[in-house]
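Showing chain A:
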Amino acid sequence: MIGSTTLYGLCATGLVAIGLYGLVLHPSPLRKVIAFNLLGSGTFILFGVAAQRGAAAGLLADPVPQAMVITGIVVAFAATAVAVALLLRLVESGGSTLEPSAPDPQDDRPS
Partner candidate 1 sequence: MTPAAYTATEGGALLVVAIVLPVIGMLAIFALGLRRAERIAYLVLPVGLLVALAIAADVARSGAAVTYVLGGWQPPLGIALRADGLSVTLMVLTAVVLCAVGLVARGSFSTPPDKAEARSPMVFWTLILGLWCALNTVFLSQDLFNLFVALELLTFSAVPLVCLDGRRETLQAALRYLLFALIGSVLYLMGAALLYGAYGTLDLAGLRLLARNDLATSVALGLMIAGLMAKAALFPLHLWLPPAHAGAPAAASAVLSALVVKAPFFIILRLWFDVAPQPANAMAAQMLAWLGIASILFCSVMALRQARLKLMIAYSTVAQLGYLFLMFPLVMASDAPTAWESVGWTGGVLQLVSHALAKASMFLAAGLIAEALGHDRIENLDGAMSVVPISVAAFGLAGLSLMGLPPSGGFVAKLMLLTAATETANWWIAAAILLGGILAASYVFRVLNRAMAAPASDFACKASIPLYRELTVLGLAICAVVLGFVPLQPFAFLGIGRVGLP
Partner candidate 2 sequence: MSLMADTLTIAAVSAGLFFFLAGTVGLLRFPDTLTRLHALTKADNLGFGLIVLGLLPQSPDVASGLKLVVVWLLVQLAGASASQLIAQFASKGGPSA
């Protein structure tokens, strides 16, 4: 019978699929960033499942993957912060999408 841990594992795979879908198809950068965070959360839960399954020696869960997840969450937050700052600056400078436009051949600056 499926245990609760496995249930959360399945939940993680669901989050991964949903996050990937959004990351691939959403044209807006902000929505991509959100989808990336969902995807990341799913991945972290996978670690959590491993931690929970590894409960032993009086510990309720294996602490090593937990520590990795905490590090991972911080890194994901940093990534989000940089991405958001970048996209805000991009919008301020007049661009809004990720798809490049044709380069201007008369532009004199080194590309």
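Behind the choice of candidates: all candidates are chains of the complex that A comes from, given by their letters.
Going forward, a contact is a pair of C-beta atoms (placed from the backbone, for glycine too) under 8 Å apart; a residue touches a chain by one contact, two chains touch by 3 or more; residues count from 1.
Note that the structure is a prediction, hence the values are computed from the model and not measured.
Of the numbered chains 1 or 2, all belong to the complex, but just one touches chain A: 1.
Interface residues of chain A, counted against candidate 1 in their complex, comprise 16, 23, 29, 32-33, 36, 39-40, 43, 46-47, 49-50, 53-54, 62, 64-65, 68, 71-72, 75, 78-79, 82-83, 86-87, 89-90, 93-95, 98, 100, 103, 105, 108-111.
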